[in-house]
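Here the complex is missing a single protein chain, while all its other protein chains stay put.
When the chains are written out, they are named A and B in that same order, and each has its own residue count from 1.
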Amino acid sequence: MNPQQQRVVSVIVNGREYTGTVPTRKTLADFLRQDLRLTGTHVGCEHGVCGACTVLLDGQPVRACLLLAVQAHGARLETVEGLAAADGTLHPLQQAFQQCHALQCGFCTPGLLMTLKAFLQENPAPTAEEVREAIAGHLCRCTGYLHIIAAALQAAAQLRGERA
Amino acid sequence: MKPPRFDYYDPHSLDEALALLARYGPEAKVLAGGQSLMPLLNMRLVAPAALVDLNRLPDLAYVRVTPAGLALGALARQRQVERAEAVVQGWPLLAAALRYVGYPQIRTRGTVGGSLAHADPAAELPAVMLALEARLVLSSQRGRRTLPAAAFFLAPLTTALAPDELLCEVQLPPLPPRTGHSFQEVSRVWGAFALVGAAALVTLDDAGRCQQARLALTGVGPVPQRASAVEAALAGEPLDAERLRQAAALVEQDLNPESDVHASAAYRRHLARVLAQRTLQAAWRRAQEAQKA
Partner (left out) sequence: MSHRYIGASVVRREDPRLLTGRGRFVDDLELPGMLHMAVCRSPYAHARLRAVHLEAARQSEGVVAAWSYADIADISRPFPMFLSHPALKAKMYEALARDVVRYAGEPVAVVAAQDRYLAEDALQRIVVDYEPLPAVASLAQALAPGAPCVHPDVPDNVAAHFAQSVGDVAQAFAGADYVHELELRMQRGCGHPIETRAAVAQYDPFEETLTLWATIQAPHRMRRALAALLDLPPQRVRVIAPDVGGGFGPKAQLHPEYVLVALLALRLRRPVKYTEDRLEHFLATSQEREQLHRVQVAFNRDGTLVGLRDTMYIDVGAYTPAGVITPLITQTTIPGTYRLPHLHLETYVTFSNRVPMTVVRGAGRSQAVFVMNRVVDHVARTLNLDPAEVRLRNFIPREAFPYDVGLLYRDGKPMIYDSGDYTACLHKALEIFDYPAMRREQEAARRQGRYVGLGMATFVEGGGLGPYEGAVVRVEPGSGRVVVHSGAGTQGQGHETVLAQIAAEVLDVDLAQVEVRTGDTAGLAHGMGTFGSRVAVLGGNAVYVAAQQVRAKALRLAASLLQVPPEEVGWENGRAFVKREPARGYHLGELAHVADIGMGFGMAAPHPEWEPALEATHYFKAERATYASGVHLVAVEVDVETGQVRVLRYVVVDDCGRVLNPLLMRGQVLGGVCQGISEVLYEELVYDEEGQLLTGTFMDYHLPTAMEMPAVEVDHVETPSPLNPLGSKGAGESGTIPAQAALVSAIEDALAPLGVRLYEFPLGPRRLWELIQQARSA
């Protein structure tokens, strides 16, 4: 094995450890989807614009299409598959997305959820304008965004313990 | 859209990184945040023999206030810089401009150094560095050298960096008191590269006259540009809206933009003047507030 072209990569995804051997040129998005079979993370453009591939790397949202899998070695990743509670209870963001009809085809949704998860942790009481800016790095072709903004605000309220 | 094959290295020390660069020369590409390089790799527009990943280098992700000003390490992420208290307080122009660089998810990875080394003619940060009169520290096995930002950008996507050199640090001198700033741009959608962007700094003297004005633009030529005619017309002058407007009109003298799919040369030149005026005006207002405070 040429260590410059093939590497063993260990990552913790949604609290579980995974190890795999990957070509060094493989992107993190492909590694998650193909090697770990975590297909909730989507790929829409592979040049960083659409946001469908967004995952949390050590708590921060990043584009999985613009990272190599080797670069994530040793990192803690979170993907949409880890958002709901272990017993299946949906995360307040997931609940709000359904209530507000914030998804149509659902292809952009996993990336948006991950960005919003990190965003609401940093900014638990955002304004609508702040939500807009926070999700500007996600293209959604179906919804026109307004229901997503509403869902984010509703989830924020619920996470703050207010009644939505 | 999958990257071509390359030899991947993730050196754990600066020396190791520099040795790899010396060995591969132009066949190697440095990987910092990857937010410009990875799209190019995915599109197979570049095919380096080796990728030298800086992300495992220790201690290069600093944002540090020094007696000489602010020092940013090669791995200082755009998001980290944008939110650093020292930057918000001392170099607010930089924080303001960073908000226009892509999106938070891009800035989480993207580095300030990477943006400068990439030298996109429509990028925000190169112009900001001109306005802030940044000094860039370049290292190679052959040694270290420091260049003013104005000498760093040579052509679109081309800088003074030799193939074996790393951009190691960005240094920003402190700004004088009573300085106001503004960054504004016109882009097609939020987060896109600027069609034209302007970074202005206005410093007032005790009497409220313009002690110094700095104006730098992006998107108006192969490299970012300082608008020296505008700056000269304002230095030492009392300011009002009309004078700022007249001075801003001089911006077109210094520019020779090109036409492309997004904007014609005439439109770019016009935008440069509009943004020059708007940023100078806003910077002046902030400087007045600073003076009152």
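Here is the rule we go by: contacts are C-beta pairs under 8 Å (C-beta built on N, C-alpha and C of every residue); 3 or more make two chains touch, one makes a residue touch a chain.
The model shown is predicted, which means the values in this text are computed figures rather than measured ones.
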| item | value |
| --- | --- |
| Residue of A:11, A:66, A:113 or A:153 in touch with the missing chain, whole complex considered | A:113 |
| Residue of A:2, A:21 or A:98 in touch with the missing chain, whole complex considered | A:98 |
| Identified contact with the non-displayed chain, of A:54, A:71 or A:143 | A:143 |
| Residues in chain B touching the chain absent from view | 1-5, 39, 43-44, 186, 188-193, 195, 261-264, 267, 270-271, 274 |
| Touching residues (missing chain, whole complex) on chain A | 23, 25-26, 33-34, 37-47, 49-50, 52, 79-81, 83-84, 90, 94, 97-99, 101, 103-110, 113, 131-133, 135-149 |
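Keep in mind that, in the parts below, only the chains that are shown with their structure count from here on.
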| item | value |
| --- | --- |
| Mean-CA-position distance for chain B and chain A (Å) | 29 |
| Residues of chain A defined as touching chain B within the complex | 2, 4-5, 7, 23-25, 27, 30, 46-48, 51, 54, 57, 60-63, 65-68, 70-71, 115, 119, 133-134, 136-137 |
| Residues on chain B engaged by chain A in the complex (per definition of touch) | 1-10, 34-35, 38-39, 41-43, 50-51, 53, 55, 79, 102-106, 108-109, 190-191 |
